[in-house]
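With one protein chain removed, the remaining protein chains of the complex are shown where they sit.
Presenting chain A:
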């Protein structure tokens, strides 16, 4: 027997989300049918609003309701450093630390030919443009410690350094408060490589 069309469509929609297969989508769809009507309406509105009301900041690529974003408009922030991240989510994480007061730039991915992402497919051109006009003295690269994240960092530094701008990379190593005993061998290895003189 086939599912009635409304539920089949709902299953199909859930399956478009990352990491959700047929089984989970079916479970979610049947759960949705049994939800309070108000909750379902709010849910649907939130989905539509998230796309309609959010834009990418034309300067840094962060998600924002207004363009430019709050961070780019904040003149109190240190205008001489730009921290480069892979996703807008990384900005949220870094902002929670309340320690970094400079600007950001979101690449929206990393260089990965396998996924069809070359230098023109991620947000690099607008970064280079920013570096021409602004008073930027340092670029901090905070891409992940994957091979692709490392290649992207190296690529950026080769483009930026000749312009006389300082390029730095976030350090990798042990997380604070974590026990050496529970760190995996590669984290330890990176931590040893990146050790600092005291």
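One rule holds in what follows: a contact is a pair of C-beta atoms (placed from the backbone, for glycine too) under 8 Å apart; a residue touches a chain by one contact, two chains touch by 3 or more; residues count from 1.
The working rule: contacts and distances are computed from a predicted model.
K.L.:
Name the omitted chain as UniProt records it, choosing among "2-oxoglutarate oxidoreductase subunit KorA", "Pyruvate dehydrogenase subunit beta", "1,2-phenylacetyl-CoA epoxidase subunit PaaD" or "DNA replication and repair protein RecF".
P.N.:
"DNA replication and repair protein RecF"
K.L.:
Out of A:1, A:46, A:97 or A:114, which touches the unshown chain?
P.N.:
Answer from the full complex: A:114 touches the omitted chain.
K.L.:
So one chain is hidden, and I want to know which residue out of A:94, A:159 or A:191 touches that hidden chain in the complete assembly.
P.N.:
A:159
K.L.:
Please give every residue of chain A in contact with the chain that is not shown.
P.N.:
111-114, 118-120, 147-148, 150-151, 154-155, 158-159, 184-186, 189
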